[in-house]
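Report on the structure given below.
And then chain A:
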Amino acid sequence: MTNLSRRTLLQAMGTGALATALASLPTFAQDRTAIRIGYAVSKTGANAGGAGISTIPNYLLWVDDVNKAGGLELSKLGVTLPLEVTEYDDRSSAEETVRAIERLATQDNVDFILPSWGTGSNLAAGPTFDRFGFPQLAGTAVTDMAPQLAQRWKNSFWFLGGGHDYANALVNLLVKQRDAGAINNKVAIASVADGFGIDLSKAATPAFEAAGFELVYDKTYPLGTSDFAPIINEVSGLGVDTFVAFSYPPDTFALTQQAVVANFSPKVFYLGVGTAFPIYPNVAGPNHNGVMGVGGIDPDSEAIAAYFERHTALVGQAPDSWASAVTYASLEILGQAITRVGDLDKSAVAAEIASGEFDTILGKVKLVDNQLRALWTVGQWQDGKFVGLAHTEGKAAREPVVPKPAWVPAS
Partner candidate 1 sequence: MILLVSLLALAALAAVPFFVGAYPLGLGIGILGYGALATAWALFSGPTRYISLATVAFFGIGAYTVAVLADLMPYPLVLLCAALIGLVVALLVGLATLRLAGIYFVIFTFGLAELVRQLVTYYEVNVTRTLGRYVFLPIGPEHIYWQLLGLLAVTLALAFWISRAKIGLALRVIGDDPVVASHLGVRITRTKLALFSLSAVAMTLAGAIQAPRWTYIEPSIVFNPTVSFLTVIMALLGGPNRLFGPLLGAVPLFLLFEWLSANFPNHYSIILGLLFIAIVFLLPNGVLAAWDKFAARLKNKEASA
Partner candidate 2 sequence: MSLLTLSNVTKRFGGLTAVNDLSFTLTAGESVGLLGPNGSGKTTALNMISGYLPVTAGTIALDGMTISTLGPERIAHRGVARTFQLVRALPSLTVGENVLAALAFRKAPLWGSEAEAKIGALLESVGLAGRQQEQASNLTYIDLKRMELARALATEPKLLLLDEWLAGLNPTELRSGIDLITRLRQSGITILLVEHVMDAVRALCTRCIVMNTGSRLADGPTADVLADKSVIRAYLGDDHA
């Protein structure tokens, strides 16, 4: 006992002393060979699937793009420096995320920290980013709390909107279709009982009701459900023209397959996260055509097309058509803000992100109250692209195809 405690204590104090010593070392610009970027992302655990599609590839791509271009120019220091990455695996745990950020901030002394994937991890990381004064560019967090969070943590930036944005856009779009006589008044909603599904269904249910839709089915299913036959069987007998699922990727794929098998082919088939994934057309085969979902891209944008190409070349697969481009744009904003400030002053960079206008693959972007308010909210697969049908600010890239083509039975 004596030995143990003394030893632990010494160790703890030793680490501490070392940390203090490291932290107090002054860093001179002329000693620098790189701008240090750090991030902890979910390489394992429950979030690994999402991070593997929307977050990690874009971090890799951005670093690659910047370094191929010679790095970022720091005019005040008179150098142009490449990016150097320190990465950790947060193992999909909030506790690990927080500690990894503490480590990046105080041990590795990185200049900027990129956040992990998902709403929960970004919220968990908020206070820590704030404490160390790092700008937090949450590219994959959907939360209606964003305005309050941006006030609470001054250097936090929220890029993916809240549940209301997506739900309201969907309802507006469907109101137009109904009023044009393309669909009937009945809607069925199935939501995953997890953060995303609940946030969206909480916003969608009253919006549908306010718009005069009849919600004949509005239920949740647990995270990890593998069999959707009961849900599809029940819904298919209700005479709905619109089926909405606020679902996670495995559910999205399974729901599609089940609907095809049960030959439940409503005029509007809308599915939550995963529809915009590049793998979706593989899963759904010819039936991906006309399926709607969260997100979307501008199919006519050359910047987006070039981004898809670079992404595919580096990572081996196309990005998803929702959070990927937004995540990449958030990184472009960070890079441009650093160049404009001309050194690595975190608060100056954060201030620039908050106030400046930036040129990104999404077009010209200016944040409002620390939030990206220019978002694609509803998308639909048309001609091999997941095109934006609704945008919070601009107009639609394409008109919705309603009814969607009937399912082609798989062979």
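The rule is short, and it goes like this: a residue touches a chain if its C-beta (ideal position, glycine included) is under 8 Å from a C-beta of that chain, and two chains touch if they have at least 3 such contacts; residues count from 1.
Here is how the candidates were picked: all candidates are chains of the complex that A comes from, given by their letters.
Since the structure is predicted, the reported quantities are computational estimates derived from the model, not experimental observations.
Every option in 1 or 2 belongs to this complex, yet chain A touches just one of them, candidate 1. Contact residues on chain A toward candidate 1 in their complex (touch as defined above): 1-6, 8-9, 12-13, 15-17, 19-20, 23, 43-46, 87-96, 98-100, 102-103, 105-107, 119-120, 123-124, 126-127, 131-132, 145, 152, 193-195, 198-199, 202, 220, 222-223.
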